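Structure incoming, see below.
One protein chain omitted, others in place.
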Amino acid sequence: MSDGESIKTIRLGGELEIGRKDEIRTALQRSGSDRAVLLDLSDVTYADSVALTELLRFCVSSSHDAIPVALVVRTPQFARVVQYAGLAGAFKIFGDRDAALAYLARSDTE
Amino acid sequence: MSDGESIKTIRLGGELEIGRKDEIRTALQRSGSDRAVLLDLSDVTYADSVALTELLRFCVSSSHDAIPVALVVRTPQFARVVQYAGLAGAFKIFGDRDAALAYLARSDTE
Amino acid sequence: MKPGSELRLYCPAQSQYVAPIRHALAAFLEALQVDPGARDDVTTATGEALANVVEHAYVRSSSKTRDVQLLARIDRGGRLSVYVSDRGSFIRRKPLPGRGFGLRIIRAIAQQLRIDTTRGTCVSMTFEGPAFLEKR
Partner (left out) sequence: MKPGSELRLYCPAQSQYVAPIRHALAAFLEALQVDPGARDDVTTATGEALANVVEHAYVRSSSKTRDVQLLARIDRGGRLSVYVSDRGSFIRRKPLPGRGFGLRIIRAIAQQLRIDTTRGTCVSMTFEGPAFLEKR
């Protein structure tokens, strides 16, 4: 996947919370052609457990289909709430896009 | 003043309130070469009577020196607080920069 | 707006506290679904009362505690009352030249303004009208 063409990017920002549950679920859709997904959450200023549940659901189902998913997380509240929920091990989290893309490229060649 | 060169623009934004009194007073300074002043307050999201007092002081002293001053006001809170304070007649207020510049150009030729 | 909702803040009577108190009031009113125009008006009036405490309350006072208290409250009728109080002394005087806009602004916005100077100063303002009626 050196050309990165089949890496889908899903970008979510702002407050990921109960009031936006449907929108988050709709955004977290894969199509048949996706080989890897980069979830760009750089601009997420807040996330709650409702959002984490949706993200987890997406990552687990992608993993069943052998599609690697990388999250870009840059904001402290988000990073902390993942820890508090005990979900640090459930997500592949990176501090920037390049690191996430490098991980996805590696996953592909493995 | 067709070239507009001696029109000084002073721009203030955000919340003009008691906590920024010194900053506002410092910003509202004229220099000897100013022939007219455009106070660009387009981005003022809030103003209180402390700010209005500073603006009034500036306009009154400019008027004594025969220097016209035009205010650009575009936000509803600011427009309303000027009314509430009974100061609508004390300021030359315009909804955009061009109208304010046209007024200042006119004042000069009069 | 739901009756019983209430915001009570005790802060030092210093100018840097006025904006955060106003923001807390605005967010309180937003949670109660007060529309933006009415919210602006209420915070404008309240901002004036707060600025007066910072500027005047403790100038002629020997009070050691130089605080300001904000209380905003929705009563049964869905009416909003805001109280700004201090433990200083009210200064009665003719408007200072080129000043005196604070109380004027409050009067233009609030349906009722009362200034009680029995113990410190308590400025009470009530706000009524369609924007403040309970919406459900």
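By written order: A, B and C. Residues from 1 in each chain.
The definition used in the following text is that a contact is a pair of C-beta atoms (placed from the backbone, for glycine too) under 8 Å apart; a residue touches a chain by one contact, two chains touch by 3 or more.
None of the values given here were measured: they were computed from a predicted structure.
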Displayed chains contacting the withheld chain: A, C
Residue among C:3, C:77, C:98 or C:129 touching the omitted chain: C:3
Selected from A:10, A:27, A:56 or A:105 as touching the chain missing from the view: A:56
Positions on chain C contacted by the hidden chain, ascending: 2-12, 17, 20-21, 23-24, 26-28, 30-33, 67, 136
For chain A, residues in touch with the removed chain: 15, 17-19, 21, 46, 48-50, 52-53, 56-57, 60, 76-77, 80-81, 83-87
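Definition applied: only the chains that are shown with their structure count from here on.
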Two chains joined by the most C-beta pairs in contact, as defined above: B-C
Cα-centroid distance, chain B relative to chain C, in whole angstrom: 27
Gap in Å, rounded to a whole number, between the CA centres of chain B and chain A: 49
Per-residue multi-chain contacts in chain A, two or more chains: none
Junction residues of chain C, two or more chains touched: none
